[in-house]
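One chain of protein is taken out of this complex; the other chains stay put.
Here is chain A:
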Amino acid sequence: MSSLTAAKGKLHINRENAFGYLLLIPSIIIFAVFTFWPFIYTIYLSFFEWNMISPTKEFVGLKNYTEVLSDPKTYRILGNTFLYIILLLIINCVIPYIFAFVIDLVLRKYKNFYKGALFLPAFISLVVGSILFTWILNPVSGPVAILFNWFGLEIPNWTKAEGWIIVVLSLITSWKVFGYNFILLYASINGISREIIEAARMDNVSLVRIFFQIILPMSSATGIYVFIITIVQSLQYVFTPVKVISQGGPDYASSNLIYHAYHEAFVVYRTGHSAAISIVTMALFLLLLFLEFRYVERGVYYEN
């Protein structure tokens, strides 16, 4: 009993905030069951060899980690992962930023049309999108190939070509993500005080300078959110088209770390391997997050 009162003292629970703690419990439970517990269990699994079905798990120590880290495939897939991130940062962060700026401040007409049109694809399931694009971009007989043929051009056999496959899968993914990011950035830019922008215009400041010296700093809080969410999504959303179209192929050229973890666990049932890859991925992104807090977060402008 005494320890309980001691703990109570440390937590500073009193009448006012007890209710607050109570309200936190449901979300803590959800986090615990769906995030923390699986995470702990993944760490545990990464030290075992197990196929998800046999009743015994064989303890192998660090073998899974050494195998993952000495496998050239892992580094290839790591490279793919970063290529996806860079491509998707350009398509889903830089370009929507520019679009949002242009539509809000440069265009005079049809703003609502553009907003709607650009957001629309975000409603459609990525699986549907992937299947559609497989057909549209069929390098031999799809409509795009036929169109190119009229001009005597050929489109590359992208499902089987290293490099191209990542570009096309990124484009398909961005179909889903672009609109959402665009709307966020648009709202943020739209919220910037018009007086500042009008004043700049009066002084004949060029649009490029308005963008870099007013818009970018003043919307940076949303900007950084979109930046981070794009990195996270480029890891996760890419999964759908990879699964539907290429299954990681040709020869792992379109796999990323998340898909590869899935592949190891649910296609070849090497749970330990998969868990080790997951933990390595986790560590890598903790590092990136740390760098972000250290160097990027400082320069961000928060209105309040």
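Throughout what follows, contacts are C-beta pairs under 8 Å (C-beta built on N, C-alpha and C of every residue); 3 or more make two chains touch, one makes a residue touch a chain; residues count from 1.
Assume contacts and distances are computed from a predicted model.
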Exercise. Considering the UniProt annotation of the chain absent from this complex, which name among "Phosphate-selective porin O and P", "ABC transporter substrate-binding protein", "Cytochrome c domain-containing protein" or "Protoporphyrin IX magnesium-chelatase" applies?
Worked result: "ABC transporter substrate-binding protein"
Problem set entry | Candidates A:37, A:59 or A:290 - the one touching the absent chain | A:37
For this session: Could you tell which one of A:47, A:99, A:178 or A:252 touches the chain left off the display?
Result: A:252
Exercise. Among A:112, A:141 or A:204, which residue is in touch with the absent chain?
Worked result: A:141
Seminar exercise, completed: Contacts from chain A to the absent chain lie at residues 3-4, 7, 10-11, 28-29, 32-33, 37, 51-54, 134-135, 138-141, 157, 159-160, 245-247, 249-252, 266-270
